[in-house]
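Rather than the whole complex, this shows some of its chains in their spots.
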Amino acid sequence: MKVGVFVGRFQPFHNGHLSAVRYALTKVDYLYIVVGSSQRSHERDNPFTAGERIAMIKEALEEDNIRASRWMIIPVPDADSHSVWVATLKSSVPKFDVVFSNDSLTIRVFKEEGIKVLPIPYTNRKEYSATNVRTRILERKNWESLVPTAVARLVEQLDGVGRVRSMIERDVTR
Amino acid sequence: MKVGVFVGRFQPFHNGHLSAVRYALTKVDYLYIVVGSSQRSHERDNPFTAGERIAMIKEALEEDNIRASRWMIIPVPDADSHSVWVATLKSSVPKFDVVFSNDSLTIRVFKEEGIKVLPIPYTNRKEYSATNVRTRILERKNWESLVPTAVARLVEQLDGVGRVRSMIERDVTR
């Protein structure tokens, strides 16, 4: 059985992430989806807790009928340095064969440890970026179409829009 | 949908844990199995990494034909104090309704935060304890019968017996 790892912060999980998961599952039998910077939340670039991000991913995959027996979601906190972070990840995730990533630093730190990395053929990269989703939320532009319906619903329930805005307004008023 | 949390260290995951999971799934629709003290490994009382423990639980539940759509495994590290730990757990796990535990301290810290806790009708508590499994490994007694077949196989693959023993011998020779 071939096992893969897909690392992201998923702030929030968007359609680009979803298509990356679908792509990875054409290459491996089982996929560990690692929620990075898991300890962060309520920050401008990290509005959601690990628990909230896990809920988003879980519901999006269920909604998309991706079988639960083919993936698991594992939160991994930041480490002091990126070189130690690979060791932290390896001790937090069962054995795997390959990492999926397009991020130049992630690719490098895994390769420096001798781990195979595969690129993901992202489509429409600029649209489907978490930064873009957060910016649109702030600018009160349409963002719901960039994320799975389940994620839009959860962000709504969590008053995610209010949360993201409260963190920006903060910088102005403190 | 009713959601539960079952907390343990699972060093290693044994038959008592497995029957607790089965029991909890008769009370809730979905169960988050929290691997506590996730950052610890290679210690006398914490021989296995979070990744190894996740693999044990995953394979044991698969082997037992418990549907993957009904559970998820989430590692949670220790916090500075037990009162802050409940907040760490809540930020690491999606929303839940109830915690399953027989441990007096776990019950107390969750209750102090107003979270409902249900007991687990453990059978044969003394046999099926992780401490007992680790002790038997050290004393070269039969321990395989106390854990799911998948766990015994993984402990074998990891040379878990050698690892547990190397940590005991250490105390003698340093």
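By letter and in written order, the chains are A and B; residue numbering begins at 1 in each of them.
Basically, contacts are C-beta pairs under 8 Å (C-beta built on N, C-alpha and C of every residue); 3 or more make two chains touch, one makes a residue touch a chain.
Small disclaimer: the values here were computed from a predicted structure and weren't measured.
Visitor: How many copies of the chain make up the whole complex, given that 2 are shown?
Guide: Per the structure file, the complete homomer consists of 6 copies.
By definition in this document, only the chains that are shown with their structure count from here on.
Visitor: If you fit chain A onto chain B using the CA atoms, what's the rotation angle, as a multiple of 5 degrees?
Guide: That rotation is 180 degrees, given to the nearest 5.
Visitor: Counting only Cα atoms for the centres, state how far chain A is from chain B in Å.
Guide: 26
Visitor: Residues of chain B touching chain A in their complex?
Guide: Going through chain B, the ones touching chain A are 38, 41, 49-52, 54-55, 58, 62, 67-69, 72-75, 77, 90-95.
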